[in-house]
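The structure follows.
With one protein chain withheld, the remaining protein chains of the complex are depicted in position.
For chain A:
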Amino acid sequence: MELDIVALSRLQFALTALYHFLFVPLTLGLSILVAIMETVYVMTGRPIWRQMTKFWGVLFGINFAIGVSTGIVMEFQFGMNWSYYSHYVGDVFGAPLAIEGLMAFFLEATFVGLFFFGWDRLSRVGHLTVTWLMALGTNFSALWILIANGWMQNPAGAVFNPETMRMEVSSFYDVLMNPVAQAKFVHTVSAGYVCGAIFVLGVSAWYVLKGRHLELAKRSMTVAASFGLAASLSVVVLGDESGYLTSEHQKMKLAAIEAMWRTEPPPASFTIVGFPDQAARETHYAIHIPWVMGLIGTRSLDTPIMGINELTQRAEGFIRKGVIAYDALQKIRGLPRGSAIPEDLRKTFEENGKDLGYALLLKRYVDDPRQATPEQILRAANDTVPMVAPIFWLFRIMVGCGLIFIALTAVFFVQSARRRLEGPRWLLWLAVLAIPLPWIAIEAGWMVAELGRQPWVIEGVLPTALAVSSLGAHTVLMTIIGFTALYLVLIVIEMKLMLRAIRKGPEPDHDPEAALVPAALAPAE
């Protein structure tokens, strides 16, 4: 059997990233929710809030452990499976990862220990500070990872250096202020908050249904519903769609999401459902809403959104320019070491260099892109179209879930304002059943973002197929099997412990300082 190293490396990355991303969003959401609960405890002095903090903290801890372990795998995997990628963009991509460690992960991981072990060793305000620092670290962590990922989608602030054969930072400001990264950060972090909120809401609803821990459950639901409503509005309204159009290169992803094969006269219509057919370049049985896509996508009535066919034609032009850049690069590299680059050669490279990556798309068909036939160029241009149908559907699953979250958290927000959180039972059951949905939405979102970027690992700069390490396919297959086996065992154990902790409920809590509160002020519970 012929095994393809590129496909296997992608499979391994997707498996480990999707798995890691099962735990990160809940960590993000619960860290803030726990910090909010503890803040209420410190402000009011009511022990129930301390009990809530500890209870959700236990669930946070079970989840956090796997998030950390699988995060190391992600960081090491770039070098292990994607060594050419690491060489080619390490100068740019490595920095946010390192700063993530310096600024965020150290904070998060150092204080998470005190969060669990420091209850009796710190004052109330001291412990609260620790909790917020931990939550802050978690969120900063997401910021830097998404700056790194945003750069893969929209490689701003970097240029190719022929002397080192790699991309190098030209403006760190542009890497940081990358609009795609900013949009992604807000979107992803909000998604994590929604995940935490729906989780707390669902588990609490289950307690109410069972008539257990009502004091804890109802308060938790109030916090989760209000926080969740704000977060789900943010995740949908500030969704990272705004990012796509600011990026020249992500037009193809947007077109794939909408299965928009042809440029329509503006404003374009929005396809609610349909069956995209990649071979025929047609969407069968499509239901359109006129104008909506043009309005969302361009916020205007007269700007066209480019369709896949037109984008493919455009890519053909980029490839031709890329070949000119490739030719200039080879000539520059052929010069004796230390000699000056002739002016015209330097200019040719500067003018076409940004499309160098497009010439590399031809490597799949021909060793030297300069020898490519027009037919090969056409095939490479067609390769720039990602898999439309899965992207189209996954996007709709994600958005559908998002709308459910807004509705669900809004209803519970109203219920909580009316102090009617005990029922009706069908509504509580809905909240319980909704627990898996954030994960479905989040994983779908990851796949839309990363499948939509194919065939690029760095959009317009480096094709995925060139980024892999020169490893034996069987070696990678072996590690895939190893990771899968270990990860399966871990998730079974994790689920078991989560369910056990939920079934057991909160521990009776003895607040050493509670005795100091005069009886008259103590909450009547």
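Please note the rule applied: a contact is a pair of C-beta atoms (placed from the backbone, for glycine too) under 8 Å apart; a residue touches a chain by one contact, two chains touch by 3 or more; residues count from 1.
By definition in this document, contacts and distances are computed from a predicted model.
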- Expected UniProt protein name for the omitted chain (select from "Glycosyltransferase", "Methylmalonyl-CoA carboxyltransferase 1.3S subunit", "Cytochrome d ubiquinol oxidase subunit II" or "NitT/TauT family transport system ATP-binding protein") would be "Cytochrome d ubiquinol oxidase subunit II"
- Message: So one chain is hidden, and I want to know which residue out of A:W49, A:W119 or A:F270 touches that hidden chain in the complete assembly.
- Response: A:W119
- Which listed residue, A:M43, A:M165, A:I289 or A:L488, touches the chain dropped from view? A:M165
- Item | Hidden partner chain, touching residue among A:L97, A:A286 or A:I397 | A:L97
- Message: One chain is left out of this view; which of A:A7, A:A65 or A:L477 touches it in the full complex?
- Response: A:A65
- Query: Which chain A residues touch the hidden chain?
  - Reply: 54, 57-58, 61-62, 64-66, 68-73, 75-76, 78-81, 83-84, 86-88, 90-95, 97-103, 105-107, 109-114, 116-122, 133, 161, 163-166, 168-172, 333, 337, 469-471, 475, 478-479, 482, 486, 490, 493-494, 497, 500-501
